[in-house]
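Pasting a structure below so you can have a look.
The complex is shown incomplete by one protein chain, all other protein chains being positioned as in the whole.
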Amino acid sequence: MARVLNAALGVLIALALGALIMLAQGYDPLASYAALFQFSLGSPYALATTFKNAVPLVLTGLSAAIAFASGPVNLGQPGQLLMGALAATIAGLYLDLPPLVMIPTLALLAMAAGALWSGLAALLRQAFGMSEFIVTLMLNIVADYFTLWAITYPFKDAAAYSPMTPPIATSGWLPEFGDWNSAVFWMLAATALMWFLLARTRPGYEWRIGGQNSLFARLGGCPVDRNFILVMLLTGALAGLAGGLLIMGGPHRFLRGLGANYAWDGVMIAIVANNSLPGVLAYGLFFAAIQTGALGMELITAVPSEIVLVLQGALVLVIVASREALHQLADRLAARRQAQRRAKQAPFLESVEQP
Amino acid sequence: MNILTGLLNGAISGATPILLAALGGAFTFYAGVFNIAMEGMMLMAAFCAVWGSFTFGSWLAGVLLAILGALALALIFIVFAVWLDTDEFVTGIALNLFTLGATTYLLRQSFGVKGVFAGPGIDPIPRLHLPLLADVPLLGAVLSGQNLMVYAAALATLISAFLVFRTRFGLRLRAAGYNAASLDSSGVSSARMRVYSLLLCGVLCGLAGAFLSLGYVTLFSENMSAGRGWISLAAIILVNGNPWGVAIISLLFGFADVLGLLLQSYQVPSQFTAMTPYLATLAALYLYARRHRKERSYVNR
Partner (left out) sequence: MSTQRAEAQVADRSVQLAPPLIQMQGIVKVYPPNVLALDDATVSFADGEIHALVGENGAGKSTLMKVLYGLVHHDRGEIRYRGRPVRFRSPGEAIAAGIGMVHQEILLINEYTVWENIVLGAEPVDRLGRIDRKRARGEVQAIIDRFHFALDPDAIVADISVAARQKVEILKLLYRDVSVLILDEPTAVLTPQEIPQLFAELRELRNEGHTILFISHRLEEVLELAERVTVLRKGRVVATLPAAQTTRSELAALMVGREVLFSSRRTPQAPGDVVFAVEGLRYEDEHGRVRLKDVHLQVRAGELVGVAGVEGNGQLELVNAITGLLQPTAGTLRVAGVDLTHAPILERRRYIAYVPQDRGRMGGSLAASVVENAIMTHHRLNPRLTRWKGLLLDRKAAHRFTDALAQRFNVSMPARAAPLRALSGGNQQKVILGRELLLECPFILLDQPTRGLDVGSIEYVHDQMLAMRRAGRGLLMISANLEEIFLLADRIVVLHRGEIVADLPVEQATVEQIGRYMLEGKA
């Protein structure tokens, strides 16, 4: 209950902040927000687009949330996403199998590539004690340049002027049902599966406890080192899957700057959701909605769509701060109330214990 | 000779923003703040520098605004992490994300462009010619004629080392990081030391950002800090914050930068050469980890 209140409050304050910025710059905030939500939730098509755009956000969000909840500070979702996307693209360029085989194959390869990239960081941590936190960040930038090289030289579409690959085989395209892209199904299934894994299974239990108190888990007999590697691989695979689905469900080719839009969204979503997986789904959809509606808003009221980035940043700050601050405030108020109560009950100098 | 001076000059330019940011981070490191907001502070400063320089036609205005911009972020950090006691890591990440969004929006809003803003209207930070040093044989071309901010970085290293190791401020600053309760009990507020360290970090990251957009190049592009804040964090960790160590590590990263450029002339694709500073960071972390491996062999990591 408190969590929902906190979230609603955070969203409202962030939107109010955005409205203030718009007012200061001479835009009409109400009309802008109306347009924003009209273009993201206002029609079946808009809603379907929002859900489709939420896929990479939710998957990278799951990746970050599971990692943070289990201990590993995997900040490598951007790089893992790119490697996953590249693997799916390359496979899609050279393979052409029946869709029923092709799609899972590409998805698996994307996951494998993401897991490889996070596994590299896990290996460096386990073998040499290098902090995965900085390693994954550095690997993000390396992946960025590496994929740029791959689409500039070996896999470049000869007909294109800017770095991009040719489209993948159509058998690898995710089917659409009306307005709905089936990537959405993958996203919902992944969320449900991950929730079950964390809440109901023994590995999930050990991961969570290990994330809260690794020494306790170790002393309790949990294989914390192996769990660390497993979590890194799993979260890398989730981010890789996000990349693969991005290719298979969207432009069907690797374009320059593909990952830039999603770079930190996963981490951001995990943080505002406080690593709760249903929270990741909710915030992922919310972020997707404001990102999707932003272009429409720009069309109608000329507010630059980049304001959404400010909104997102403000939302993170507000929610994180209010989560802690509300908690402390409640504690302090409770303490003061009790002190007053005690003072009334017990006048000075009475030192005999009450019956 | 020309190649060597060119190399050195390149390394120094590459090292300067990392050094300035790392010195700022060193203060927070000593004060025991887990500060990962250098990236955001630098980016905000880089934008404010270009905005100020373009708007007022003066690099000095640019630098001042850069410092103010980074300080504003430092203040937010203080409000959240020191006063409200929010998790420092989460606050840092949130600030970096906020800055990335805000600068992108402001770039569009202020200059009506996406991606990059460059133009003759931006007044760059001048180079400084030091008449005596310029005549030093061999090194004259390196010692003189550098960007003003390069000298500022050298001076900042000196001052930081003095502050940290020689002064009352330094003794208390380090005490805050070693054992905050002890400092509090000595009658000095450790929270206040953390606030000071963050403000100093803001100023230094302000200078780092200003150098990025008014010295290293004369333009602002989205996310132009490009992980330099993280590299400076790695530098701090590698030498436990020691300002002299930070200077040496930053120069090494600067060399990695130049090395990348050098490789480019040997037909290595630019995408790979651009990776070198980041790969160098990984290599440095590897060496550090190997050296410290035994110390962490057991108990809580």
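Residue numbering begins at 1 within each chain, and the chains themselves are lettered A and B in the order written.
In this section, a residue touches a chain if its C-beta (ideal position, glycine included) is under 8 Å from a C-beta of that chain, and two chains touch if they have at least 3 such contacts.
Predicted model, so just to flag it, every value in this text is computed and none were measured.
Trainee: Looking at the full complex, which residue from B:I3, B:L132 or B:A181 touches the chain that isn't shown here?
Mentor: Missing-chain contact among the listed residues: B:A181.
Trainee: If I consider the whole complex, including the chain that's not displayed, which of A:I209, A:V231, A:L258 or A:L317 touches that chain?
Mentor: A:I209
Trainee: Looking beyond the chains shown, say which of B:L64, B:L133 or B:L171 touches the absent one.
Mentor: Touching the chain that is not displayed is residue B:L171.
Trainee: Pick out the residues on chain A that sit against the missing chain.
Mentor: Touching the missing chain: residues 200-203, 205, 208-209, 212-213, 215-223, 328, 330-332, 334-336, 338-340, 342-343, 346-353.
Trainee: In the whole complex, what residues of chain B lie against the chain that is missing from view?
Mentor: 162, 166-169, 171-172, 174-175, 178-179, 181-189, 294-295, 297-300
FYI, only the chains that are shown with their structure count from here on.
Trainee: Using mean C-alpha positions as chain centres, tell me how far chain A is from chain B in Å, no decimals.
Mentor: 28
Trainee: Which stretch or stretches of chain A touch chain B in the complex?
Mentor: 25, 124, 128-131, 134-135, 137-142, 145-146, 148-149, 152-153, 214-215, 264, 267-268, 271, 304, 306-314, 316-317, 320-321, 323-325, 328
Trainee: Which residues of chain B touch chain A in the complex?
Mentor: Against chain A, the touching part of chain B is residues 76, 79-80, 84-87, 90-91, 93-102, 104-105, 107-109, 226-227, 230, 233-234, 237, 269, 271-272, 274-275, 278-279, 281-282, 285-286, 289-290, 292-293, 296, 299-301.
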